[in-house]
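Heads up, one of the protein chains got dropped from this complex, but the rest are sitting where they should.
Here the chain labels run A, B and C in written order, and each chain numbers its own residues starting at 1.
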Amino acid sequence: MTVVLIVALLTGAILFGIGVYGALSQTNLVMIMMGVEVMLAGAMVNLVAFWRFLHPEAYSGQMFVLVVMTVMALEMAVGFGVAIARFRAKGSVEMEEAEDLKG
Amino acid sequence: MTVAIVLLALLGSAWLLAVIEGWMTTGRLSPAAPLYSGLAHLGRESIVPRSPDRVFFEAAPVLLLVVAVLGMAVLPLAPDLIIADLGTGALFINAALAYVLVAVIMAGWGPDGAYAMIGGWRFLGQLIAYSMLIVMPITAVAMRAESLVNTAIVSSQAGLWNIVYQPLGFVLFFIAAMALAFRAPFDLPTAEGDLGGGVDAEYTGVRLAVLRLARLTLVVTLASATTVFYLGGWHGPLFPPWAWSLVKTLAVAVSMLLVGRYLPRIREADLMRWCWILGIPLALVNIIIVGLLILVVP
Amino acid sequence: MYAQAFFVAVFGLAAIGFGVVVFRTSSMVRSALALLFSQTAVGCMFLAMQTEFLGVLQIMMMATEMSIMAIFMVMFMMDPGGLGGMDMSHQKRFSIGAGVSAAVVAIAVALLSDWGPVAEQVPDAEAQTRALGMELLGRSMMIFETAGITILTAMIAATAVAIPVKNLASKDNKEASE
Partner (left out) sequence: MSSDLTINSTGARQKRPSLLQKLVSRALARNLSCLIVPGPEVALAHGLDIRAAGLRISTTPRDASVLMIVGDISEKMCDAVAVLYAQMPRPRAILLVGGQTPSTLPGADISSGLSQDQLTEAVGRLERAFADGAFVDSPEEFDSSVLHARIEYVCPMHPEVVEDEPGSCPKCGMDLVAREAGESTPDHEHHHDHEHHRHEHEHYHDQEQQSHHDHEHHHDHQHHHDHKHQHGESDDHSEHEHSGHDHGEHDHSGHDHEEHDHGGHDHGASGFMSMIEVTKDLPRSADGLQMDWLEVPFGPVFPGLPGGLKLTLTLDGDGVTEGQATSLVGMATEGEGSEESQESEGSQESEEMDADTFIEHLASAIPLAPVSYRLLACLAIEQAAGLSDDQATTQARNSALERERIASHLGWLAQSGRQLGFAWLTQRASTLQLKVRDAGRDRIAELEPELRTLGTRLERTPLLKSRLKGIGVLPVDSSDLRGPVARAAEDGGDAWARLWQRLDEIAASLELLKSGEEPELPVLRDIGNASGTGKATVDTPRGEARLSLKLEHGKVKSYKLDTACSHHIDLVPKLVEGQELGDALLAVGSLDLSPWEVIS
């Protein structure tokens, strides 16, 4: 059974890596959000694997996944809200062009 | 075996609907018409538009068909006549139906045509209108059954069908189901008068045949879901359970088809407004009423 | 067990494959739908790991979420969208480095840790759903409710941010003074 756990964890790790790459390398706000979603998916895989193979009696594990899903939805809602506002004001959601956001 | 029976029932129902649809458009009731129509589609050329997104263009009709069949797989025709009695069957239906949207978007984007694209995005635009009204009434149904298992949902209606127990939910679900199957008067993504066929417009030949079959199957699946959730599934006197399931499903499906004939297409803005202002609050009220009933009536 | 390992691996590979496609394709709609299928594959992994409720929920939620993503992609990325010779990515090496190191660290932890005894059996889906419901409305109710309120807040906030500014004139002045 450990094999399955390891497989799941590896998948989670790789998905997380892809997400990190995406979130950092993309210049477009929407694409960055996609990167974050992939990262969260990686995290969820791990959480489910942990729940299933290590603590199937603790349902807070599943609860945690639900919260992550909520976070994904939140991220989308807020992200798109911001994206629309920026697009309306600047005509672009490219991070390269977000000079005004630089500290 | 079960798989074969359910698929056969699905196909048979789709055939019946096709006959009725043919009767509505040509005025002739010809049992062989769907067969000829299918063969004719095979004989026709299947045109690929000039610069399609090939993957989406090809995948969309198939995805729609698969989704409809998957949805049917978790709906019981009789206590033991169900392909997969999932522990989360009621939720699974939602999940499967969510991909109708994906298929329509793919069909809209794939062919690279303006009409199709507008149709696809239109369907996405209507998302809140129908998807919330699918999910929330099902929630109330699951509350009464205290289970997400579809067979348990049917069993919970042994004494009183849900259409009586929560008529509000039934009405909302029926309307939302029609909108989800994009049948008239909710045929916004395929509107002929507005979009010359919309997402259907660029499909020909075999692909069109698959698409048509998928759309009919989707109606059957949704009708079957209505039966399971609201019309007491297989319950009924005299006849064997599967017969009751079939009869009810077909009745719902035919009524879905007929309603559209006598109504003009709804305005998108109206659909959206009514769903937000009326539909969703009513669905919440339905949940509250059912909750109260469960608490009050033992 | 092998069957389970097989399915988890297959869906895992699918998730990874589609995940890569997300950032490799230049079509915005393809990007969004690749992400959708990646997330669906993740949902299938949940199913393979006998976590039915979460799996189905994941599959359901992502369909709508990513479709919405698709339309926003088309809206905001307009015509360039990584086309027209415009490179949509930046700090590539750094990103690859960061991505690879994050993955490597996680993999190392996964491989090197001693995970101890592994549960062989889990309750069936129905029991799980019931138990999860109990958890939601029992011990974790606070979290659950907080999540609900947060979603509501986010919805309102996002809508407020997104609707057009009524007073365009004053906004333009502000922009000009910037």
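The criterion applied here is as follows: contacts are C-beta pairs under 8 Å (C-beta built on N, C-alpha and C of every residue); 3 or more make two chains touch, one makes a residue touch a chain.
The structure displayed is predicted, hence computed values, not measured ones.
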| item | value |
| --- | --- |
| Identified contact with the non-displayed chain, of B:122, B:144 or B:215 | B:122 |
| Absent-chain contact - pick from B:47, B:84 or B:278 | B:47 |
| Contact with the hidden chain (one of B:79, B:167 or B:260) | B:260 |
| Interface with the undisplayed chain - residues on chain B | 24-27, 33, 35-40, 42-54, 109, 112-115, 117-118, 121-122, 125, 184-185, 187-188, 191-197, 200-205, 208, 260-270 |
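Note that only the chains that are shown with their structure count from here on.
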| item | value |
| --- | --- |
| Chain B and chain C, separation of their C-alpha mean positions in angstrom | 28 |
| Sequence positions of chain A contacting 2 or more other chains | none |
| Residues of chain A defined as touching chain C within the complex | 1-22, 24-31, 33-35, 37-38, 41, 44-45, 48-49, 51-56, 59-60, 62-63, 65-67, 69-70, 72-74, 76-78, 80-85, 87-89, 93, 95-96, 100 |
| Chain C - residues contacting chain B, complex | 27, 29-30, 33, 36, 52-53, 56-57, 59-60, 63-64, 67-68, 70-71, 124-126, 128-129 |
| Complex interface listing, chain C residues touching chain A | 1, 4-5, 8-9, 12-13, 15-16, 19-20, 22-23, 31-32, 35, 38-39, 42, 45-46, 49-51, 53-54, 57-58, 61, 65, 68-69, 72-73, 75-77, 81, 88-92, 94-96, 98-100, 102-104, 106-107, 110-111, 115-116, 118-123, 128, 131-132, 134-136, 139-140, 143-144, 147, 150-151, 154-155, 157-162, 164-165, 171, 175, 178 |
